[in-house]
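All protein chains of the complex are present and in place, except for one that has been dropped.
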Amino acid sequence: MSLDTPPAAALPAAAPPRKGSRQGGARMDAVTKLVITAVVLILAILIGYPLVRILTQAFGAEGLETLRNIATSPANRAVLLNTVVLGVLVGAVGTAIGFAFAYAQARLDFRGKKLLHLIALLPIVSPPFAVATAVITLFGRSGLVTNKMLGLDYNIYGLTGLTLVLSLSFFPVAYMNLLGMLRSLDPATDEAASSLGADRWKIFRSVTVPMLVPGFASCFLLLFVEAIADLANPLVIGGDFTVLSSRAYIAITGEYDVASGAAYSLVLLLPGLLVFLVQRYWAERRSVVSVTGKPSGNVTLLRSPLARIPLLTVVLAIATLIVAIYVTVFVGAFTAILGVNNTFTLANYRYVLSGIGSDAMFTTTILALIATPVAGVLGMILAWLVVRKVRRGRGALDFLGMLGLAVPGTVLGIGYALAFNKPFIIGNIQLLPALAGGGAIFGGALAIVMVYVIRSMPSGQRSGIAALQQIDPAIDEASTSLGASGLRTFRSITLPLIRPALLSGLTYAFARAMTTLSPIIFITTPQTKIMTSQILSEVDSGRFGNAFAYCTILIAIVLGVIGLMNLLIRDRRAPTRVN
Amino acid sequence: MATILSTPSETAPGTNPSGSLHLDNLVKQYPGGISAEPAVAGIDLDIRPGEFLTLLGPSGCGKTTTLRMIAGFETPSHGSLTLDGEDMVALTPDKRPMAMVFQSYALFPHMSVFDNVAYGLRLQKLPKKRVQEEVAFALASMSLTKLADRAPNQLSGGQQQRVALARAMVMKPKVLLFDEPLSNLDAKLRVQMRTEIRALQHKLGITSVYVTHDQDEAMSLSDRIVVMRQGRIEQVATPETVYRKPASVFVADFIGRANFLDTSIEQLTRDTDGARATVRALGATYTVPAHEGIGADSQVCLMVRPESVALSPLPDAREVSGNNGRVLKSVFYGAWVEYEIETVGGNVTAVIYDPVPGDILESGTFVRVSFEQDRAWLLPAED
Partner (left out) sequence: MKRTAALTAALLGTITLGLSGCVVDDTQQTSTDGELGGTLTVACGAMEDWCQAMTTAFTEKTGVRTDFVRLSSGETVARLEAAKDSPEFDVWHGGPADGYGTAADAGLLERYESPNAAQIPEKYRDEDDYWTGVYVGALGFCSNQAKLDGLGVDVPTAWSDLLVPELKGQVSTAHPSTSGTAFTTLWTQVTLAGGDEDAAFDYMRKLHNNVLQYSKSGTAPGQAAGRGEVAVGLVFTHDCVKYKEAGMNDLEVSLPEEGTGYEVGGVGIVKGTDNLAAAQAYVDWSLTPEAQDIGPTVGSYQVLTNPDSVQDDRMIDLDTTNLVDYDFEAAAAAKKELTTRFDEEIAAQPRE
């Protein structure tokens, strides 16, 4: 896997935004208006309608009761508090890990830098259960490390385990974004500070960190939202610790109470919305990073052992942890039950590669491959609209795009089942055929693709927004002024310029699609066997060897496809003459 | 640049009669802006075909907003904009027969120099051969031929600016728009580039609107200068008129340097050459040209450019009185000497060009202060 080019790193020279320049003041051309309408319509179908269908249930009798309960019952209040605590912890820890890796990568000189980069990106592919199960195997009460090596009786289940697993799973996004920003910082600012008598530590505190504040805020937001919406990990390693997403899942699957599930999910959207608003109105206003042309000097690498040694120790420790986890998954695939019954076996692969297993691999990969370009391009278009085209309502548009990630998968899945099991009919005109479920067109595959798209688009959207905010709007205007329509400008100017962001958007999209589980449960059909739900069923049966075998294959597929994407969408650094 | 851009195509350069731009009461009010004041508060302009017009003013005066409204990047809140009688407001920027040169050059970083220049022509679906010719010619005219395959970030600032110019001019637009295109260049290159721009524009005869806050640029490039202030036009005139006969104290002060002397009108006459007023200033009586808007009892103020001030040493004088003044400060600049003179009417700045060696006045020297009356200008006083 090589995501060599972090979103902002390879961005072209751009001048600081013109003073007093206000974007979006121009009359929009017809094509742009059409694009906006189309995007809004697509989002309405992909996320708006299903959400409305399910969330209205939250205002039914049962749902209102639950909503009241959340305010009054101490148990429910604790769940809400747990959720926020978890989100904040993962947001902070994940961002910190991401920053440590990014800073080491950008400002330290050591051997194996490239390797460290790849290790940091590995968790982008974390199939459900794999990381959590591996962590339990390694650090659980009878874990290989905690118990067998250190003789501890350590209970990993709960907040600690969850924070660890979620931070490790989600930090690569923070790493990529922050690395891009660090690389795009003009070394001249460091030099200026240094010439004014600031030492390295002082520069770090008073120049580097403040410049990255918007980046921190945006990473925190993404991690917060991902953490509180995650379901598989709280179920596996959450132990007693209940969060809203698992509470909603339980309400639906354990208590047969969809309305309450919807109510919990509605509440779940609130912290997400809040953090989102804070990020928008605080961080974006404070945005100080701008790419001001070619960096005017070389970054002075950090040499002081006082800073190097602790940072490298932390980074290497985490990298070791990541490697250990993935090695565990890999080794686990060749044993019956790793840590319990360590006999070497190939039976797991034999099982997984025959029959249902290979069908699932094929289906899942095809569906994810269909969804990935759609999600990637849609994310970039959305980012472009938000940053460049739409002035009024851009916040709403941005949030609408993020909803696919913010809503727990369970709720999204049921929303899809509710919305798309029947043809969408007004009068006697069929606007949409049935998309989800066994009776739908393409055996329900389309609904799964749609879920993949809406679930995996937001990360691309965020990296697209970050990339676009660093490109001088005059470049767009120059194209327009030379006679290019809005869409043409997007295609031939904007998109090539944000190619690295597009590439990382596609990467995340594919990895996420391949690892999506909870919404899929509600819309799988006999014709569409999905790998993640096969993994779930193997875990349920206690056949961890099979589950790990599935995971390694899934990881291999994702890495392979990402590798191919990197080859196909290569960054043309030196422009060539098109003739 | 040696060659002047001409074109291999059939349209003869410099003969394009179109490009007449008409701005009528153009207003831009930003919704929810911090101040209730509109950014542009009603601009009327008639820009003639082939004319080079400069919008000049301090930052925040609305000049860039006006240019962006012409380009179509801002939609006017009010007013009309027509090009050769055709309404422009309804058109999106890409549909307007105009090309813009940006302050940041805004070159497409992922395209070669050649592709940058060819971009607009390719959008017009011109035959490949034609694109090739036109671009090659434009590059040659800009001495960029050798750089055709380079990436923009491999070019120097001046080269980047040439590419930006070539990219706009190759389109043969009816109107060229310049948004402070030279402000990122160093002083020497700036002077060189403005000569090139002016020569090119002259040759091609394309109507041009140029925004700058640099008065030297405005003076050297323009057929006419529009001086703007707080969203309004203060004066539209040729560089010489703007300099010699500014419409207001603001204009006089913004363009070049000026001494403003308090005075009052003793006599006002009007003839075909305009108004003339007899005033007392610096202990003497002068009859000076006056602004049209002045009446016999207007509050006025007399503008005298520093280079119009004449000084003659008075070895015997002992005090500042009448037209006697005293040198407070004397600075030698090589090509000129600049003096600050204490007079009864306040301090006056005088600039003497090409000073005779040995004749430079020391501070403390008493001098007679006078000026050539035809070069002074009587203005309505500012409130």
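Letters A and B mark the chains as written, and numbering starts fresh at 1 in each.
Convention: contacts are C-beta pairs under 8 Å (C-beta built on N, C-alpha and C of every residue); 3 or more make two chains touch, one makes a residue touch a chain.
Being a predicted model, the structure only gives us computed values, none of them experimental.
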- Query: Taking the complete complex into account, which shown chains does the hidden chain touch?
  - Reply: A
- Item | Sole contact to the chain not displayed, among A:63, A:91 or A:339 | A:339
- The listed residue (A:507, A:525, A:552 or A:566) that touches the chain absent from the view is A:525
- From the list A:113, A:141, A:391 or A:491, which touches the chain that is not on show? A:141
- Item | Chain not shown: contacting residue from A:174, A:252, A:454 or A:517 | A:252
- Looking at A:30, A:75 or A:327, which makes contact with the chain not pictured? A:75
- Which residue numbers on chain A touch the omitted chain? 73-75, 78, 136-137, 140-142, 155, 157-158, 234-235, 238-240, 242, 246, 250, 252-256, 258, 336-337, 339-341, 343, 356, 359, 362-363, 366-367, 370, 374, 414, 417-418, 421-423, 425, 428-434, 437-446, 449, 521-522, 524-528, 533-534, 537-538, 540-545
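By definition in this document, only the chains that are shown with their structure count from here on.
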- Between chain A and chain B, what is the separation of their C-alpha centroids in Å? 52
- Message: Please output the residues of chain B touching chain A within their complex, sorted ascending.
- Response: 30, 59-60, 64-65, 68, 71-75, 89-90, 92-95, 98-100, 102-112, 114-115, 119-120, 123-124, 128, 132, 148-149, 151-153, 164, 167-168, 171, 177, 179, 184
- Message: Could you list, by residue number, the parts of chain A that touch chain B in their complex?
- Response: 12-15, 18-22, 25-30, 294, 472, 474-475, 477-486, 488, 492-493, 496-497, 572, 574-579
